[in-house]
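The complex appears here minus one protein chain, its other protein chains still in place.
A and B label the chains in the order they appear, each numbered from 1.
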Amino acid sequence: METGFTFTNTLAAILTIGIISFLWRDNPLYKVCEALFVGVSAGYWFVSLWYQNLLPQLFDNLGISQLFSSGSAEDGALQVLFKQGRFDDRLFYLVAGLLGLMMLMRLIPNLGWISRWPLGFIIGTTSGLYFTTYFQSNAMAQLKSTVLPFTTVGNIVMVVGTICGLVYFYFSKEHKGALGGAAKIGTWFLMITFGASFGYTVMSRMSLLIGRFDFLFSTWLGLVK
Amino acid sequence: MFDKLLKIDRRIIFIFVALALIVPMFLTITQHISVSPEVQIIYDTLKGLQPGSKVLMAFDYDPPSAPELQPMAVAILKYCFKNNLKVYIIGLWPQGPMQANMAIDNVISDPTFKDNPPIYDKDYVNLGFMSGNELVIQGMGSSFLHTFPRDYLGKPTHQLEMMKGVNNFSNIDFIVNLSAGYPGTVEWVLFAVDRFHAKLAAGNTAVQAPQVYPYVHAGQLSGLAGGLKGAAELEKLVGFYGKGTKFMLSQSFAHMIVIVFIIVGNAAYFITRKK
Partner (left out) sequence: MRREIPLIITAIVGFTYIIQFFVPHWPFNILEGLLTSWMLIIFAFAIWLGALNLLKVSLDKISKRSRDWPYAIITIAGFLMIAIPGFLFSGGRRFQDPGTAFDYIYQNVYSPLSSTMFAMLAFYVASASYRAFRARTKEATLLLLAAFFVMLGRVPIGDVLSSFLPEGFRMSQMADWIMNYPQTAGQRAIMIGIALGIVSTSLRLILGIERSHLGGE
């Protein structure tokens, strides 16, 4: 990245300062930068998805992009069907394309219900995947690695903490007596967890701000070497 | 006085925060970076790979997370290229492959690699981004070529030299995931590790890192570098110092100022409450 008071660096610096100006108070420069950010983000995803997903996965496989350019030397499913007269299983991508177009029907108020078909598809896929993978990785594997011998302080802390933490989340019975005691210990472990998460969150947010200040003072103004 | 402290304008707090981060940038104080066990595991695993081994790097982050993750990416790439490890780059976030390009540019501009810069399709390939989140990982478990039919340059992936013989995760020796959220490390563990038995290490933003510690303990992750400190530790281990180490002084001051704020805020609160 070039350093110094160049046009590109100054442009980026103005946008950076525009966002930071919100800390003083809400102002038109901040609102312009915010609106610009929203628009540019949406446009970025729009272009990226076209070239990196839709074009190679859908239009190349179907053979539609080959009809418009000689960019791809490979025959798509339509070329195989019409030139060679045989069925190519890439023709099934037509279903994906159709479902994708149905998704876009959500933009039209009277036809919005059509988007429920691809939505059902998405929900079914993610539910089916998560049903097995989350159980395997986040439940079974974690429970298995909690079965530890009480040979070190760390192991004792791990077993007691996990069990008591799980007991805390068991709300089917009132937290009284032994259950209440275990839930109390679970609360302490969860407080340590949240405290550690807070500490790491501070670390993360400060790192992001250090990056921006580095750009302003080192890359743009050249005050820091 | 303590009443006034409690009602202080938050813009004064902002100024203190800014000063705590900016002033250390002008200081040159060398700090000792201690290496945590989970970062050491990443380095030891990389060190155990033979020249020519295949390393898949998943860039699952965007520019906001770059201050934490970009130094990790640069450190790992430099180590891989120096030790002749072949790097396969993908992204579950669209910005990821672009961040990877910036990291490669950083490597190429390093004098260490001036005589032997990394060459595309010999030392590394960038397969680009694919939408689908965890389904991309699921698809890669069957076929990399079907999931990424073209690389980020638009070239058909089956025409790439480095993709010859690389069909799925069984042909990859090590995966390094740099992740800022969803999709990210959790999805890589759920699918690549537990379904396809890949070996995975992660570099996470500090926000996400605490959530993946259970995976390290369970052996599902072969190492974890969390936040800017993790980046500094990796830089120390691989021997290529960069922004991760440079920013640690500002990070130290930032943490101190937050701790001071919490102590002062609580002191003022309890003193005014006693009155």
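Here, a contact is a pair of C-beta atoms (placed from the backbone, for glycine too) under 8 Å apart; a residue touches a chain by one contact, two chains touch by 3 or more.
Predicted, not measured: the structure shown is a model, and the values here were computed from it.
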Check your understanding: Which displayed chains make contact with the chain that has been left out?
Key -> A, B
Review point. With respect to the chain omitted from the figure, which of B:Tyr124, B:Tyr152, B:Trp188 or B:Phe240 is a touching residue?
Key: B:Tyr152
**Study point:** chain B residues touching the omitted chain (full complex)
**Key:** 6, 8, 10, 13-14, 16-18, 21, 31-34, 36-38, 62-67, 95, 97-98, 101, 105, 128, 130-133, 135-136, 138-139, 142, 146-147, 150, 152-154, 206, 210-211, 213-214, 216-217, 227, 229, 248, 251-252, 254-259, 261-262, 264-266, 269
Review point. Residue-wise, where is chain A in contact with the chain that is not depicted?
Key: 1, 8, 11-13, 15-16, 19-20, 22-23, 31-47, 49-51, 53-55, 57-58, 71, 92-93, 95-97, 99-101, 103-104, 106-107, 113, 115-135, 137-139, 142-143, 146, 154, 157-162, 164-166, 168-169, 186-203, 205-206, 208-209, 211-212, 215
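The rule is simple: only the chains that are shown with their structure count from here on.
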Practice item. Please report how many Å separate the Cα centroid of chain A from that of chain B, as a whole number. Key: 15
Point to revise | chain B-touching residues of chain A, taken from the complex the two chains share | key: 23-24, 44-45, 48-49, 51-53, 56-57, 60-61, 71-72, 74, 125, 129, 133-134, 136-138, 141-142, 144-145, 158, 193, 196-197, 200-211, 213-214, 217-218, 223-224
Check your understanding: So in the complex, which bits of chain B are touching chain A?
Key -> 11, 14, 17-18, 21-22, 25-26, 64-68, 94-95, 128-131, 134-135, 138, 149-150, 152, 154, 156, 189-191, 193-195, 205-207, 209-211, 214, 217-220, 226-229, 243, 247, 250-251, 254-255, 258
